[in-house]
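Take this structure first; my questions come after.
One chain of protein is taken out of this complex; the other chains stay put.
Chains: A, B and C, in written order; residue numbering restarts at 1 for each.
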Amino acid sequence: MTDLLLIIVSAALVNNFVLVQFLGLCPFMGVSSRIDSALGMSFATTFVLTLSSVVAYLLQSLLLIPLDALWLRTLAFIVAIAVAVQFTELALKKTSPLLHSVLGIYLPLITTNCAVLGVALLNTNRAHTLAESAFYGIGAALGFSLVLVLFAGIRERLQLADIPAPFQGASIALITAGFMALAFMGFTGMIRL
Amino acid sequence: MTEALLTVGAGVLGLSFIGLLGGALLQYASKAFKVDGNPLVDSIDALLPQTQCGQCGHPGCKPYAEAIANGEAINRCPPGGQETVDRLANLLGVESLPLDADETTADQDLVAVIIEEECIGCTKCIQACPVDAIIGAAKLMHTVIVDDCTGCDLCVDPCPVDCIDMVPRPKAPDYWMPQPPNVISSDRFGQIGMQHG
Amino acid sequence: MAEYQIRRCDRQLEGGIHPETHKDLSTTEPCVFVDDPKRLVFPIHFSGGGPGEALVAVGDTVSQGTPIIKCQSGIIHVASRAGTVIDITDHAITHPSANQSASIIIEPSGLKEQSYLDPLVWPFDADSLRNRAIEAGILGLGGAGFPSFKKWSDGTQTLIINAAECEPYLTADDTLMRIDTHSMIRGACMLSRTLDIKTIVIGIEDNKPEALEAIEDALKESRSDCFFDIVLLDTKYPSGSERHLVWLTLGIEVPTGSRSVELGVIVHNPGTLAALSRAIDGKPITDRIVTLTGEALKAPKNVIAPIGTPINHLIEATDTSPSSLTSITVGGPMMGYAVTEFTAGITKTTNCLLARDVEIPPESPCIRCGACATVCPIRLQPQQMVFALKGGSLDLAVHEGLGDCIECAACNAVCPSHIPLAEWFRLGRFEVRDQANEQRLASEARERFEARNARLERIAQEQEAKRAARKAKTADALEKARKAREQTA
Partner (left out) sequence: MIKRPDYPPRDTALVMRMVLIALIPGIVAMTVFFGPGVLFNLTAAILTAIVSEALCLRLRQRELKPRLIDLSAVLTGVLIALALPQAAPWWLVIAASAASVTLGKHLYGGLGQNPVNPAMLGYALMLISAPVAMTTLWINPLTTPDFLTAWSAFLGHSSDAVTGATTLDLYKTEFRALTATEASRNPLFTQAHLGFIYGYEWVALAYLAGGLWLIYQRVITWHTPVGLLTTLLVISAFFSFDPDTATPVWVHLIAGAGIFAAFFILTDPVSGATSPKGRLWFAIGVGILTYLIRTHGQYPDAIAFAVLLMNFAAPMIDHYTRPRIMGREASVKGPGGQS
């Protein structure tokens, strides 16, 4: 149990996917201009990440290893993730059309989101069990959601602030993301897994 | 050789299996989560100024809202001005675009006024008005209900005697707006007061 | 003798400030009448009660009390002195917009001609009282200028007399309560009797002992059967704000978006009630008490001045030359506004002319210290709101509670960065109002558009149906004719 908790904390904070491993930067920069869309994106990503890490684990252990087709891993994971994302999209379209429109192009982007594929691949590389895979996925998703929502909060403030003209918009956002990564370096060395 | 073939075959089979499974799941999902109509249209429609002027190339605001929901550009609404474009961009989570209109037509709150001496009572303007803001009867002088006019100017062209003018919307005699406070120097883009009013 | 009690308020205003009151500047001198000015100015649209129309024409002779303006709300403003209408033209007005607006200009003749209304004789009903308030032009004289009769709904349980006068420098209400106590009490009693109100609450700050004494004396003489509940409030700004007064005296929090009237509580300024008492006797509002004060005036005092008196005439009444001032504050130092055109005439809501030299230090950026939030009487976060407004996001400011702001300007007084917060909020609130208006028009237009489309569709369908019926009929006839032909053949 402690192990699983540590996995979550490690994936969420210490080895944060966005700010430490620099994965999933596209949605991080793209969907962080408003808090509510950031929240929506967090939910979608959390769902997809957890789902896809489980699916990837099952694929790996039930199909790829018995068939000795590990060389197909990346390809197979992409297909599985694509299905998971498409499923999320359809479900979202029905349940929350506004969120669906807000997430816009980013939902399909989760398909090719390196964070999602990264979680699946890292899981297999670290030989996680099913539970560990799921918790690693949840941890990664929580970390992603946390920084995404916090960053959206900061960006809402930046949009109102008197930023010097040359730095307005994306440039100050990138710089701020850098400072955020700096702050997350404080977690370095906290958990060695 | 056979081993390699086997491997490839297993891979192909495996992938096909995943593909089939996924396809079936999505097929099911597309049925289970079928959406009737698009509630997004109403949210978009709520942001449009409801002038029903047709300057966007659609017969009214609702049709344009539907077109936006289907991916049309959000900057085709001159009466709404840049403000509306920004709000649409915000709603849809896309980059805002500059307004697609002449400088002269954008951001002017106009209303139609019928020069009553010249009106011949042809009712053509009444038929053209999308919001029923013109009253009158055949052979009798018509008049525009100023409060109801959206300033779409669709009545101007049909008038055979050219007796309809577009004038700035009259303000209530006791209308006023406070002066914006002095702003210490700032690099901010949007300033309240400069944006609207 | 009317029953009454005096109690100290047991509630504490959250937030608020203790500004230096400077009230004794104007209360040490007795209240006097000013001489009639050479001309009187009555703005047609800005006299209170909404946009109006002139009831007189250039050249008309008017008496004191002749109706001259009728407002959209029905309120009628009368000439405050007998004289001649010499012009109806754009003129500087006493209003924060600092614009010129159509005004009626009357030259007083100095004659004592009066054209008053017939006295209302008890018993009369609420409707006659409302009519009387309309004819006599009775507005909230505290500053807002809301037509009083609109507040008088049946089912009102409590009348609060807002005698707090929490703004610094202002002493007009204090003076009125000292010299015109009986009228105020009589107005309150008349109103209560007509609307069947049982309790009259007087909310008064504890820095007005003379007024309190005068009220007590008047109540001892009064024969009213109302119960007077006199609540002594701590001297703290803005305890006289309507919302806060209701909470301090009755413990009722008026919900956002509604008015105290909806809860059965009406709040009136002492001056309004005194004016109502006179209106019942037939005399419309022609004069009011104005506090002339501030360190820049040589002889500050309270005066009784005809409505429409130009500001420069009143400045001269304090032995001060108008040219020595560049601007004058109308209202108190907290919520007042500056007027630079001294030819503008005072209106019914002009309770104070304040002249002082204050140098406002230059503004510096907000450091979010939160001093404003600690004094905000409704617990807003002004620092967040002004950040949103300066950044151009009205929606965010509204989310933070811009709509609840009472513009009391307590935040201005404590801001270490000297940011004119209240001005931002006032502008923001106006913008919000404008946008709401636009939205209402848009949704009405949408409804009409949809109704029209439905109608056109219906007409098209009906025509289609008619055409189909006609076709069927013709086809029928043709068929019959063919059959007949066949038979004949």
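Side notes on the structure shown:
Please note the rule applied: contacts are C-beta pairs under 8 Å (C-beta built on N, C-alpha and C of every residue); 3 or more make two chains touch, one makes a residue touch a chain.
If you're wondering where the values come from, they're calculated on a predicted model, not measured in any experiment.
Note that the undisplayed chain, when the full complex is considered, contacts A, B, C. Listed residues C:Lys220, C:His399, C:Arg433 or C:Arg458: the one in touch with the omitted chain is C:His399. Even with one chain removed from view, chain C keeps its contact list with that chain: residues 14, 17-18, 243, 247, 253-256, 361-362, 364-371, 373-375, 377-381, 383-384, 388, 391, 393, 395-401, 404, 414-418. In the full complex, chain B makes contact with the omitted chain through residues 87, 90, 185, 187.
For chain A, the residues touching the absent chain in the complete assembly are 34-36, 149-151, 153-154, 156-164, 167, 172, 175-176, 179-180, 182-191.
Going forward, only the chains that are shown with their structure count from here on.
Listing every chain that touches chain B and chain C alike gives A. In terms of C-beta pairs in contact, the better-connected of the chain pairs A-C and A-B is A-B. Comparing the CA-atom centres of all chains against that of chain C, the greatest distance is found for A. In terms of their C-alpha centroids, the spacing between chain B and chain C amounts to 38 Å.
Chain C has its Cα centroid 56 Å from the Cα centroid of chain A. Across the assembly, chain B contributes 186, 188-189 as residues in contact with two or more other chains.
Residue numbers of chain A whose C-beta contacts span two or more other chains: 160-162.
Across the complex, chain B meets chain A through its residues 7, 10-11, 13-15, 17-19, 21-22, 25-26, 29-30, 33-35, 38-40, 43, 69, 90-94, 186-189.
By the touch rule above, chain C contacts chain A in their complex via residues 365, 387-388, 390-393, 396. Those residues of chain B that touch chain C in the shared complex are 45, 48-52, 60-62, 130-133, 147-148, 150, 172-174, 176-184, 186, 188-193, 195-197.
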